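Quick one: the structure is below, questions incoming.
For this depiction, one protein chain was excluded, whereas all remaining protein chains were kept in their positions.
Should a chain be cited, it is by its letter among A and B, assigned in written order, with residues numbered from 1 in that chain.
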Amino acid sequence: MDLLLVILVDGLIYGAWLFIVSVGLTLVFGVLGILNLAHGSLYAIGAYSTATAVGIYFAYGGDAFPLGSYAVMALAAIIVAVVIAPLLERGLLRHFYHRDEVIGVLVTYGVFLILEDAIKLIWGVDPLFVYEPYDLLGMVEAGPLFYVAYDFLVIAVSAITGFAVWYFLNRTRRGKVMLAVIHDREMSQTMGVNVDKVFLLAFGAGVFLAAFGGALTAPMISVSPGIGVNVIIVAFAVIIIGGLGSIEGAALGAVMVGISRAASVHLMPELELFIIYFVMAVVLIFRPEGIFVRTQTRKI
Amino acid sequence: MKSTVKRLVSATAAAALSLGIAAGAQAASHSETFKIGVVTFLSGGAAESFGVPAWNGGKLLIDMLNKGELPAPYDQKGFGGLMIEAIEIDEAGGATKQVQEFRNLVQREKVDAVLGYVSSGDCLAVPPVAEELKAFLVLYDCGTPRVFEEGSYNYVFRTAAHAAMDNISLAKYMTSRGIKVGSFAGVNQDYAWGHDSWADFVASMGILMPDAKASTALFPKIFAGQYGTEISAVMREKPDLLHSSLWGGDLQAFMLQATARGIHKRMQVALAAGDHVIPQLGQKMPDGIILGARGMNGLAAHAKGGELVDLLWDRYKAEYGVFPVQAPFRMWQGLLGVKAAVEKAMKANGGKKPTAEQMAAAMKGLTWEAPSGTITMALGNGHQAIQPNAIGTTKWDEAKGEMTLVDVEYYAAECVNPPDGVKAVDWIKAGFPGAKCD
Partner (left out) sequence: MKAFSDIRVASLLALALLVAGGFALPEWALFLMTIGLAKALVSLGIVVQMRAGLVSFGQGLFFCIGAYVAGLMANFAGLTDIFVLTGIAVIACLAVGGLFGPLLANYRGIFFAMLSLSLSMILYGVLSKMNSLGGTDGLNVAAPTFAGYAPEGRALSLSLYLYTSFIVVAIGAVLRTGFDSQHGLVSLAVRSNELRVEYLGASVRRTNAINYVISAMLGGIGGVITGLAIGHVDPEYAYWTTSGEFVFVAILAGYLSIPAVFVASIILELVRSFSNLYFPNTWQMVLGVFLLVIILTLPNGLGSLFHRKREGGS
């Protein structure tokens, strides 16, 4: 029983992290039809910006109100989105909406290469640390183990973020317009929807979510070159399992991968390297387009 | 339908043009300098902890050598009077790319020697090419014993001890410090380095502490960054000792996440190559962590002191604002080894710039002094170095506001390295026959 509980908790912690780093990717694909390989770099930029911003916060009297650092983290992610999203979307991506999905992958691969070096040019190679937010909430005793309370904060934030995105898409006017654009771009345009604006908004949200994932992760890692590369692989796996473009799918995929990985580490550690591909292969064999399939109009 | 031919001609023209541009771009200058290709990680996960600090140390030392600022026996300018000119190449991108870049360095850039390679994959892939091209190659950092245990080369040398020493020393430290180990677990990366380190440590413990039981061995993916699940698994197991050969960002993330959950209060943590994260982690590295530096490098070398160490330590600190960890030390011992070999070869050939054959003959079996102690080309038929090692325990010095190493134990090179002709794993399993310890 004990073991099951531990696996569940570990799996949820990892799954929550997976969800927060992949939800932006699935959103951008859903709306823009671009599988954004630079997502990992945006995550890294979010982490670096957070490290810098929180560092400044504590250097200028943040100690008096340390909880404020959480607001600074979110603010850093917003700034990243406001600066980068228009540049990338207006300047580059919109030239490729009518092209093959695979071209989108290649274009963003180019962006990824550029950003990797750009990060190095801006922040150097020395790692940055922002562990204050990580330690702030203390520890939680759960069964035989201690967990860092921050881990549970990530679960909560992840759940809230997921719900917020879902609510926005399904319950608000703006969100419904976005869904309409996903469904049929030309038709929406003729109905008077400003598709350009919708795309920018969606991509901005995607960049924010990527950067926010980085911001939330920054306190528990060493923010150093190369951190974005691995994120992109796991994020891909998660959204493919869930079904490209599906928010619910990303959530389910993240939890599935999280729990299978935790079970593997505790029970059969030698399988850990494969577990994510294993889950992906099994899901794709039964559901070739992932768990939640986006409805598509068949064009004859 | 003549178009196929036409198309082919234009395609060839395009190819020829680009090749022509490329060929024209190569310079032909080849005066009395010593051109050395330096290959190390300038990007990716290993840049921050190994590549960049090593190359920072390398640039500093090359500059000092060219100005003749080092004490005897290294007081001659450059390499035997030849000014050193370095060409740096990024090691990121995999072994295939490195083989191509190595060929380019030798055949296109016409370097006199190549010094490089942190990744074991690169260290296995490049030597056969050096041999084929008859090019002088010095491996300065990588750890896998396979290079000279599985191959034998005339033109290839490694100026740093292989990795078996790290984990043998770590196990010896447990016995000599009287640390009680009933069971031990491991968290190592899931690639050759992690698996080798764990195997060496388990084998050494099997000889030195036969009663200690190896429990969970976890192998998270390299650059995973998230270790929550592994930490839970280890904490459930409650071993007395946790062994890890993690490095760089992975080690920093692991330490942040593990110490936040109090792992260091429940078990002894031993890090085979952990010294290089101290400058970044600072006080986040708790007291009482046992760690090595893959040789008598960094803090352990500083604790011992000496003219060469003090000079380079101070200059490095003044230049880059942090103290040098293991990576620059290995770069220094590599560069000084090449200097010693070049100057020995020049003495033998009457002061001319030596050929690859002459340098290889001079370096074979060579002994030289480095900031990390005396380096001897004792293994692999005179091609693989052995060097002394040191293991210590972390302690924060409140007064100075810096991390120090206490309870440092030094190990002679012959104590923790196998004799020539014996594979490291076999030597450990046989119970270290012929080890010369003080």
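Heads up, the rule we're going with is that a residue touches a chain if its C-beta (ideal position, glycine included) is under 8 Å from a C-beta of that chain, and two chains touch if they have at least 3 such contacts.
Everything numeric here is computed off the predicted structure, so don't read it as measured data.
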What are the shown chains in contact with the chain that isn't displayed? A, B
From the list A:I114, A:A156, A:M187 or A:M268, pick the residue that touches the absent chain. A:I114
The one residue from B:K59, B:K77, B:R103 or B:K364 touching the chain left out of view is B:R103
Using the touch definition up top, pick the residue from A:I103, A:A164 or A:M191 that touches the left-out chain. A:I103
Missing-chain contact, candidates B:A192, B:A412 or B:A435, resolves to B:A192
Kindly state which of the options B:I89, B:L115, B:V325 or B:I375 is in contact with the chain not pictured. B:I89
Per the touch rule stated above, chain A touches the missing chain via residues 35, 92, 95, 99-103, 105-107, 109-114, 116-118, 120-121, 233, 236-237, 240, 244, 270, 273-274, 277, 280-281, 284, 288-289, 300
Can you list where chain B touches the absent chain? 1-12, 14-15, 18-19, 22-23, 25, 42-43, 87-90, 94-97, 99-101, 103-104, 107-109, 120-121, 124-125, 128-129, 132, 144, 146, 151, 190-192, 195
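Criterion: only the chains that are shown with their structure count from here on.
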Distance from chain B to chain A - Cα centre to Cα centre, in angstrom: 35
Taking the touch rule as given, give the residues of chain B at its contact with chain A in the complex, in rising order. 43-45, 47-48, 52, 190, 216-221, 223-226, 228-230, 232-233, 235-236, 248-249, 252-253, 256-257, 260-262, 277, 280-281, 284
The answer for chain A against chain B in the complex is residues 3, 6, 9-11, 13-14, 17, 116-117, 120, 125-127, 129, 131, 134-135, 139, 144-148, 150-151, 217, 220-222, 224-227, 229-231, 261-262, 265-266, 269-270, 272-273
